[in-house]
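Certain chains of the assembly are absent from this excerpt, and the rest are unmoved.
Chains here go by letter, A and B, matching the order in which they are written, and residues are numbered from 1 within each.
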Amino acid sequence: MAAVPTLARRIARSGVRPLCRWPLAWGRAARQPPGLPLAPCRAFSNNKILVELDESSGVAMMKFKSPPVNSLSLDFLTEFCISLEKLENDRACRGVIFASAVPRIFSSGLDITEMSGKSMEHYAEFWRAVQEMWLRLYGSNMVTIAAVNGSSPAGGCLVALSCDYRIMVENPKFSIGLNEAQLGIVAPFWFKDTFVNVVGHRIAERSLQLGSLYPAPEALKFGLVDELVPEEKLQEKAMAVMAQWLALPDHARQLTKSMMRKAVLDRLVAHREEDVQNFVSFISKESIQKSLRMYMEMLKKKKS
Amino acid sequence: MAAVPTLARRIARSGVRPLCRWPLAWGRAARQPPGLPLAPCRAFSNNKILVELDESSGVAMMKFKSPPVNSLSLDFLTEFCISLEKLENDRACRGVIFASAVPRIFSSGLDITEMSGKSMEHYAEFWRAVQEMWLRLYGSNMVTIAAVNGSSPAGGCLVALSCDYRIMVENPKFSIGLNEAQLGIVAPFWFKDTFVNVVGHRIAERSLQLGSLYPAPEALKFGLVDELVPEEKLQEKAMAVMAQWLALPDHARQLTKSMMRKAVLDRLVAHREEDVQNFVSFISKESIQKSLRMYMEMLKKKKS
């Protein structure tokens, strides 16, 4: 895998520490009868991501907590990679559930401010972090479940697509999709490959060209998400699905997962620097910068 | 891309000219309140294809008008390529809608008389024209919508499959499919690739082996067409869908389309001459010629 020196340095100097130990107030553990001993649980947090690992079940909860919209900034991505790597290397952890701690949004996707008005070096560093996030998540040995408790456009959708299973809150106001084309930008080939692997070529072709965002019920229809549940059942459902996946022997499941995803992962690994250069030269075009500025203006107006 | 000297020469000497300027009596423009100025519109026609470009919307209408069944003869294919290239190079044109001006048939596919009782050179020239048509249409930068207002077997189905979107008249008497096997011939690998990209591997495998033609309602079920409408709503619907696709920034949509289709386009470009030779040696076999003669006899009997 191509070296990612800057991100590696960021990870090294971050020194994320377990903050405390507390019971996992979540899912099955939370519904234990009072008085019973709670499962041992470690948690660590940093600025933007909260991680809780329930050692008895081997399941970690990773919650995105970067208001207002959990956008995937360089800082967020760095912390995401660090957190995921810690869990990947922790033999007590076999599965991770991803959810948002911010109401109504899972993640809004790549942080546009990282792609606008910055240096070429910054764009390259940012893009390597996006690649790194996907390579680690799509290639994770752990069972990964997206508990999509809010809208999830663009990069947020990619996070969900890269998991093994997607459960979404059945709220039609929450939408999901790779809508990059709407912003005048283009999803890179590995976003596309991941999407095609989930929904097939035709739906991917049409959806990517139109930059379609699908309300949860529509997303379910063609398999962009695997099931819908009421918001109050999401955590319970995610834990039940996780238990089903963890019932399989790890080594067989991991080898199978790798067999299914290797071709697509290898493709980015083989073209990683080329992909960075493509991104940098595309995003630094004045026409693209103008599109992004207009889009940000529109977002600001919407808010006020 | 391999040189196609003969087709190029045909295109060069054809000198298709704009015939006149008239309002686009079609879709939204046609329903403008009387008295309002009509959108400027250019039309050019030749023998077999009628093209109308509405400069205000950027949408061209290409109508197949080669009775009795719009078969894809060498002349038709040449005119198709010329017309498409003119639009592709016209900055006023951003999208094309394809429909038939012949009742009950969109296109009957490749003209069998071009494949029967002719010289090897003729077969080769014909096949290069078929390839050229597909390369230009599947690789078009414009938004392409098939308004399938009649049956569309074999090469007619390929034309529809190569567009971005397919709307079909909801008449169960109109059928669509790649039925080459029924004629004792074989759809080439790029017909197959295009088909797989739309309906997936399993349905393509089964349908190609059986040479299946699907009535419109069945074709909708597995995505061979995207939607059905009553015949009188077809033009309105095609315009509405076109407007939806044109709402996206061209550059993002074009790059995305190219990303989705490049692998399959490149495959023919890389094996183009080999594919011509395969076709010529296959079609000039006496057993295949006999099949085609029998098929044409059957068609004649059906008519009389």
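Here, a residue touches a chain if its C-beta (ideal position, glycine included) is under 8 Å from a C-beta of that chain, and two chains touch if they have at least 3 such contacts.
Only a predicted model underlies this, so the values are computations on that prediction, with no experimental measurement involved.
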Assuming 2 chains are placed, give the number of copies in the entire complex as this structure defines it. 3
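The rule we apply is simple: only the chains that are shown with their structure count from here on.
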Centre-to-centre distance between chain B and chain A (centres being mean Cα positions), rounded to whole Å: 41
For the chain B and chain A complex, residues of the former touching the latter: 164-165, 196-200, 223, 226, 244-245, 248-249, 251-253, 255-257, 259-261
Per the touch rule, the chain A residues reaching chain B in their complex are 180-187, 189, 192, 200-202, 204-206, 208-211, 287, 291
